[in-house]
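Every protein chain except one is present and positioned as in the full complex.
The first chain written gets the first letter, and so on, giving A, B and C; residue counts start at 1 in each chain.
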Amino acid sequence: MVRIAVIGCGRIGRMHVANVRAHPRATLAAVYDVDARAAAEAAAAGDAPAAGSVDEILGSGAVDAVLVASATPTHADLIERAVAAGKAVLCEKPIDLDLARVERCRAVIAGATVPVQIGFNRRFDPGHAAARAAVAAGEIGALHQVIITSRDPEMPPRSYYEVAGGLMRDMTIHDFDLARFMLGDEPVEVFAVGGRLIDPAMMGDLGDHDTVMVVMRTADGKQCHINNSRTAVYGYDQRVELLGTRGMVQSGNRRAHEMRRFGADRTGAGEPYLFFFIERYVEAFRAELDAFVDCVAAGAPPPVGFEDGRRALILAEAAYRSLAERRLVRVDEIG
Amino acid sequence: MVRIAVIGCGRIGRMHVANVRAHPRATLAAVYDVDARAAAEAAAAGDAPAAGSVDEILGSGAVDAVLVASATPTHADLIERAVAAGKAVLCEKPIDLDLARVERCRAVIAGATVPVQIGFNRRFDPGHAAARAAVAAGEIGALHQVIITSRDPEMPPRSYYEVAGGLMRDMTIHDFDLARFMLGDEPVEVFAVGGRLIDPAMMGDLGDHDTVMVVMRTADGKQCHINNSRTAVYGYDQRVELLGTRGMVQSGNRRAHEMRRFGADRTGAGEPYLFFFIERYVEAFRAELDAFVDCVAAGAPPPVGFEDGRRALILAEAAYRSLAERRLVRVDEIG
Amino acid sequence: MVRIAVIGCGRIGRMHVANVRAHPRATLAAVYDVDARAAAEAAAAGDAPAAGSVDEILGSGAVDAVLVASATPTHADLIERAVAAGKAVLCEKPIDLDLARVERCRAVIAGATVPVQIGFNRRFDPGHAAARAAVAAGEIGALHQVIITSRDPEMPPRSYYEVAGGLMRDMTIHDFDLARFMLGDEPVEVFAVGGRLIDPAMMGDLGDHDTVMVVMRTADGKQCHINNSRTAVYGYDQRVELLGTRGMVQSGNRRAHEMRRFGADRTGAGEPYLFFFIERYVEAFRAELDAFVDCVAAGAPPPVGFEDGRRALILAEAAYRSLAERRLVRVDEIG
Partner (left out) sequence: MVRIAVIGCGRIGRMHVANVRAHPRATLAAVYDVDARAAAEAAAAGDAPAAGSVDEILGSGAVDAVLVASATPTHADLIERAVAAGKAVLCEKPIDLDLARVERCRAVIAGATVPVQIGFNRRFDPGHAAARAAVAAGEIGALHQVIITSRDPEMPPRSYYEVAGGLMRDMTIHDFDLARFMLGDEPVEVFAVGGRLIDPAMMGDLGDHDTVMVVMRTADGKQCHINNSRTAVYGYDQRVELLGTRGMVQSGNRRAHEMRRFGADRTGAGEPYLFFFIERYVEAFRAELDAFVDCVAAGAPPPVGFEDGRRALILAEAAYRSLAERRLVRVDEIG
């Protein structure tokens, strides 16, 4: 049994608490949150103790690994401290909004022997994973184009944007990682356009964007397109399409169920897509934890690690430079 | 060029006129209708002369074949007269509503050397034909079950029912033929239930039914289910499902186009199905004519002939007996 | 917390053990199996004690409810004993293969105040439940036809058939219950045909069937068709279609994921359907338990109870009589 402590008991932390509790090869060792009441609630739900501090968790001999689901500014610190304490880490994305901070963290944990996994959950979605596996197995021949559609169901509140670090670092970062995963290769060039179409006033005020298109290219010419929107009234829309010389695969959206309606104005109509990431990626979050538990148990490197977190952020930075300079940016201009 | 005269210029006759006119290996020799104005209109649309009488058509050396789209009570007579005149015949279903009349017609035309094709258009639907071809090619192994769904979009007027001969002889007869085509075999037992659910008053008054379920079985045990309804607000619904030891094929409905809607209350919603048989089976009617032209040109037997028309009517009679006697009826009790 | 003991630790029992363990408002009080090793394994997986006997469970003050997943011949006895002991019961279907035994059990437990729920899991499938809810909400107007397709992925071994009681009592019984649920009404007439198409030798030997079609009718004329097959190489196939005056709803199959393949020989191809009931109805089994836990907690009658189990068996008996006598059987001829 891998003994896991969950740090951060917000919405996503509570989901991880439930997943750890239900996992057949893991136990929930403890939970922690700066808000003691949130910690207490998660502890009750997870049938595990609420720790009094992060140090208590990191110093405990009864903890093998920590799952970091606290606020973004704490991630890099917690990774460094956990690694120093010899605890495996599964840290929610992003590592940090500041690439320089990520680089320092990288230096600090260089040579770490414990697994450090970054929470790019989408790689573990059964459909997305099957699509990548099909490509890896040669089913569609040589891969030429990757099309990623990624749209949130509705605009989060202004307070969210104020700390999120900009759409590219907050939302597209998942797609940058997914692009790398699907391409099986590094994008070397990035182009982006960003729009303020949904809430021009707020977006302008914050210097943020709500609607984005990206094009990337690998060294051998594979092409990747990402489109993002902060709203999609028909539900959280998460699709990947992979075109190769011998075929295409598409990974689409899950609905709550397979009931379809037929009436005077429609045929074959399904429900709106699942509202948001916790529902849409429920299986992905479980499979992500599963992979982490396996790595910790085996002392093996994680399937998606610190370097993946760093590379995705570099792509976001390249996209921002492209936006500013209206040109195709070489990724090695950034890092 | 096969020279075809169309007899009967109602809705379905006019469609045939257009199809004959557009056919690359056929010419429209003449049209005829008891209503001279209907004939004149069809003649104009078809760019062909309106004949003054059926005799004029049957006596003409410039006519190779007649397409009979007139009222049901005229079918058997016209088949007999056309055969006697040495003209090939494509006759709309049914041959007649009275099995005895069909038997007499059969005796009269016994030994005919011209092709006599019956207008069971559904066999020619590209999807249905592909489904049958898949079975014939062994794709699904041994066929075990056939499920036919066949629902009209809306109730015809009372005047229609008064001459249609009852739902089984008028509507299900298409499905009886399709069942034989899909089974590649003869049903030997028939069971039916009939309901008056859509318009109980009118149906009761006419002794007719608007909602029906049938189960049939072949000698070697293959099972077939048919369900019929006189209304389907989402459009004319025509489906076939074939289950075998090695797989299943389904032939479904065509929509006007492949546009789908996604909104706050639906995802993947298509248009209602095409309204009715002329739209839904547009390709089938063309392919039916194509097959007929080929038979006439080659002097070959038609793919769906008089005997098919007779067998379908026998199944309808067996279904009515089942309805009356609440039991599984052997087809050889009828004919 | 509702304290549940699971009796019977075979495949389905182990699934229930996992579900009880994971349930937020239930705890697993104990497990029991006549095979001590099976019990020990389930106890380990469920983190709960293995009881030494059923009496130990029924006599325990720390058990509120029993979940009966043992062999069919034990069901009626266990229901009677549990009720006598004041324990709520969730019993897997069927209550018994013998209608007379079911009637005796009914008499014995008459007046029971504890909930007795029967494990007709399909009612709890999210798609099926949504379909029924749509009808209940009037979305499709007056319901006219119900079409149930229910096919197992592959033939179980001969040993299974020897105790299963015949396809109608073992497999179709689920569809009989689903038909009643979807119709919101009682079938009053039943017709069935049964075939031995997949394994004629074994089926003949056992007097059983592997391929079945049923037609039923309610007092007000609603029609229901069921088709069953013991094999479907493309996976466990579970569909419901409901036609009404104002529309249609269909509840279809879930796949493992939403990846689709496009190649030189196919477009839009999904994975085979989920292999069997534990995978296909994973959400249904959870929702079923959820409903049971709610009933026990509230002391409320279960959504699907003893009478539902009895009515489904009566329909199976009516179907067998129809098979034997080749006629439409009135349900009140049976019970």
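In the analysis below, a residue touches a chain if its C-beta (ideal position, glycine included) is under 8 Å from a C-beta of that chain, and two chains touch if they have at least 3 such contacts.
Bear in mind the structure is a predicted one, so any value in this text is a computation, not a measurement.
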Given B:107, B:201 or B:259, the one touching the chain that is not displayed: B:259
Absent-chain contact - pick from A:122, A:222 or A:280: A:222
Positions on chain A where the hidden chain makes contact: 142, 144-145, 147, 149, 151, 189, 191, 193, 195-198, 211-213, 215, 217, 221-223, 225, 227, 229, 231-234, 237, 243, 245-248, 326-328
Chain C residues that touch the omitted chain in the full complex: 233-235, 253, 255, 261-273
In chain B, positions touching the absent partner: 22, 24, 45, 125-131, 134, 139-140, 246-254, 256-264, 271
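One rule holds in what follows: only the chains that are shown with their structure count from here on.
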Per-chain Cα centre nearest the global Cα centre, belonging to chain: C
Inter-centroid spacing, chain C versus chain B (mean Cα positions, whole Å): 41
Interchain centroid distance [CA atoms averaged], chain A/chain B, Å: 57
Chain C residues counted as touching two or more neighbouring chains: 246-248
